[in-house]
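Note that this complex is displayed minus one protein chain, with the remaining chains in position.
Chains here go by letter, A and B, matching the order in which they are written, and residues are numbered from 1 within each.
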Amino acid sequence: MSLANRDLVTLDDFSNAEIDGLFSLANIMNKSIDKQSSICKNKIMASLFFEPSTRTRLSFETAMHRLGGHVISAVDIGSTSLAKGESIADMARVLGSYADIIVIRHPWEGAAKVVADYADVPVINAGDGGHEHPTQTLCDLYTIKSERHSIEGLRIALCGDLKYGRTIHSLAYALARFGANILFQSYPGLEIPEHVLRKLITNYNGTLKMSEDLKQETQKGVFPLNSIYITPGSPHQLAMMPDVNIQIETEANVDALYVTRLQKERSSNNLNKHEEEDNYPVVDKKLLREKRFKQTLVMHPLPRVDELACEVDADPRSMYFKQAAFGVPVRMALISLLLGGSNITTNEDISRLSKPKQMIYKRNSGLKCHNPLCVSNQDSEIKYIKPEFKIISIGPLRLSCIYCEHENNPLYIASSLWHEGGLKYKKYHSANSHLIKRIKPENLILFESAISAQSQGFEPSNYVGTSHSTLNIKR
Amino acid sequence: MSLANRDLVTLDDFSNAEIDGLFSLANIMNKSIDKQSSICKNKIMASLFFEPSTRTRLSFETAMHRLGGHVISAVDIGSTSLAKGESIADMARVLGSYADIIVIRHPWEGAAKVVADYADVPVINAGDGGHEHPTQTLCDLYTIKSERHSIEGLRIALCGDLKYGRTIHSLAYALARFGANILFQSYPGLEIPEHVLRKLITNYNGTLKMSEDLKQETQKGVFPLNSIYITPGSPHQLAMMPDVNIQIETEANVDALYVTRLQKERSSNNLNKHEEEDNYPVVDKKLLREKRFKQTLVMHPLPRVDELACEVDADPRSMYFKQAAFGVPVRMALISLLLGGSNITTNEDISRLSKPKQMIYKRNSGLKCHNPLCVSNQDSEIKYIKPEFKIISIGPLRLSCIYCEHENNPLYIASSLWHEGGLKYKKYHSANSHLIKRIKPENLILFESAISAQSQGFEPSNYVGTSHSTLNIKR
Partner (left out) sequence: MSLANRDLVTLDDFSNAEIDGLFSLANIMNKSIDKQSSICKNKIMASLFFEPSTRTRLSFETAMHRLGGHVISAVDIGSTSLAKGESIADMARVLGSYADIIVIRHPWEGAAKVVADYADVPVINAGDGGHEHPTQTLCDLYTIKSERHSIEGLRIALCGDLKYGRTIHSLAYALARFGANILFQSYPGLEIPEHVLRKLITNYNGTLKMSEDLKQETQKGVFPLNSIYITPGSPHQLAMMPDVNIQIETEANVDALYVTRLQKERSSNNLNKHEEEDNYPVVDKKLLREKRFKQTLVMHPLPRVDELACEVDADPRSMYFKQAAFGVPVRMALISLLLGGSNITTNEDISRLSKPKQMIYKRNSGLKCHNPLCVSNQDSEIKYIKPEFKIISIGPLRLSCIYCEHENNPLYIASSLWHEGGLKYKKYHSANSHLIKRIKPENLILFESAISAQSQGFEPSNYVGTSHSTLNIKR
């Protein structure tokens, strides 16, 4: 199976079988890393890093060099034509005509998708703001798989700043996709966002136990256990006898402990910064003496600051330097596949969970992404990007921006076929009225607000409700 | 014919035949761009960008990699030894001992010439302030030639900011050299500078129609037509029957429409910046519906901001992304020629217009370049650069700095042979007196001012006039 000319913007772009194939190739790369130099000979990678990074950039560039290719590199947004007001799309088209593959890190969420949309060559997302960083997730998964052979059924604890850690969100989805159970052990105030938990249950069909049920038993550790995601079909105690066997569950072996640093640079909460820094817990020898950590892989995306004590470095359970080193073979495998230098050797192409097919809402009815960091809201980009949204569900109505995946839940709806559902001409209704199920998706018109609907010539129907009550229910 | 070890500081460094040869080579490069990797094997290019640029730098580096060579790169003036007060000449000598070819962009006008003077290897000017950017012009010409086969006799419209766009000035000269007619359609206040027009007529012998003649007919469009350069020997209506057939001329087909963005970073006029930005016209679908644009190549050096609407991107007349992509094969051809990896295959070496030979004024009589951005006026460089000037004409007396080509028109003259022209010892005269034609060029002494002449021991002759009236006439 060839992955040539594909993009990797989010991990959802690859099926589980494709990821497994990539990992098999990474194994081969890793075994003879200095003998791969003919695979991408005469190919050029554009390495575009518009946000600080050493590790990621250098591991991509190392990977390309190990494959025998060339690298052109731009590392500072100030020294590029973007500073002159150029759009990302223009940059993508031009650099796509120079290089054979583009790797991009950009502070705007969804930027990598725009590059992929406009460049004629494969594009790899090396981090687009707080949105996605799929190759980090690939390295994380690969590390676990290398040590445990399969991810299915493992118990993985995610610890620390689960709110702003973009690697954590991507990893959670990926672990769920591959059938792992996840323990969320956040620093207070930095819990995993609700939308992440919601996506886990919606997309991967697992069960969630929230902190209310768990509190009394689990507040002892440095990282309180806030919630547990239990993969479908898991023979776990908790799944079978909820609320009874929590203690057994929380004391069971942890296969991997994934530690994250405080994402100071993404936090907007300036007031408590110093307090957070001072109290942020530390994974150290003492913590790892707990029985459930006896066989635990200690992981960290690096760079670390103080949350992972240096005294742990020599411990055989420490995986974080290995995890960083795996960045090279994993990215070699990825680059090689996208450039057509290698193929996936496995025949099976049945994903464990195939990518969910979603309706895209493209109608120009005034909807905009509410994320100020979304690429679709930037001055240089609005002139050509038109907002589009995936329809995640209609009861309740939930959309997500196709660029940054932020949720957008419009309050009002209408139908473009006025007779549909027996409605009067040009009436709009509350998004949580029963009418939403009577309008065919392709006829759906969505409005941000009553004012927006009215300015487009629609009038309230009897199914409008008050916007207040709607807000209370929906948000 | 070999171009090995030549420099490209200004486009004047190459004859028309050499440029045609370069374009033939670029055609070959373009046809099999990934099969040229043995041409510059083991060669090293120093890519020195002391001013922001993505496109130009990465296209040079791509070109070198496609030729199989290596690249060493410095992109920030702050992180280099120049920040420690080192001269450009020292940098050139050292980097010339490391690399096999140097590509330099520098904010000081004339900097590339200094690098070429002091480095032992070929040097390519990738932009020296507002002075020159010859490879951009090569790409522009190559794009037109690729689409129209010949440049001779074409009608090319240059639009927008014609004052600060360095690419525009170079392109105008190049188009005139190759026999094109040029329509200057500037944004009001950003007209093409007079010295550019003067150089066009002086060097390329064409005819110029100025806005006074054209005004009433041409003020309709978004870009008013200010002047037309008509190439010598052209069978154009306007050349044959001036002032009569203007309307025919302005409605005739345009072969290429070259759009430029507002050069905000070079404009010193801060007051009107916002106004200029808001009113700067836009090339869009509507404009291109005009009959004379039916077959027009729409070109732009990129990056664009708002002056070229995204809706035009899909139009088959849009050439700007192709133009950017041509940057790679054109630069491959150039690098390959200068490194001796390829030769020009054409036998003809008769340029259509051979490079004009000019007297150089080297005497140390206090003349300095008046351009504050000229490399010859920089603290770190004055210790070794002595000002020199090309004598463009003597009636009226006009010089241009050999570094930045800014004009310098000294007010007074003298002769180093005191008896020459029957003059008394050590007298100076007005530069616009008849005596200037009686002094042999090699004996000419030029003075910035009366004070300067007097401080060097000269006394006024009867042919001095008042400096006031001289100023009024000359400046």
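By our rule, contacts are C-beta pairs under 8 Å (C-beta built on N, C-alpha and C of every residue); 3 or more make two chains touch, one makes a residue touch a chain.
Remember, predicted model here, so these are calculated numbers, not experimental data.
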item: Candidates A:A26, A:C40 or A:V75 - the one touching the absent chain; value: A:V75
item: Among B:M1, B:I28, B:I44 or B:L208, residue touching the chain not depicted; value: B:I44
item: Chain B, residues in touch with the chain not shown (by the definition above); value: 41-42, 44, 46, 70, 72-74, 76, 78-87, 89-91, 93-95, 97-99, 383-384
item: Chain A residues that touch the omitted chain in the full complex; value: 34, 37, 49, 52-55, 57-59, 61-62, 65-66, 68, 71, 73, 75-76, 261, 265, 302-306, 310, 321, 324-325, 327-328
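Just so it is clear, only the chains that are shown with their structure count from here on.
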item: Inter-centroid spacing, chain B versus chain A (mean Cα positions, whole Å); value: 49
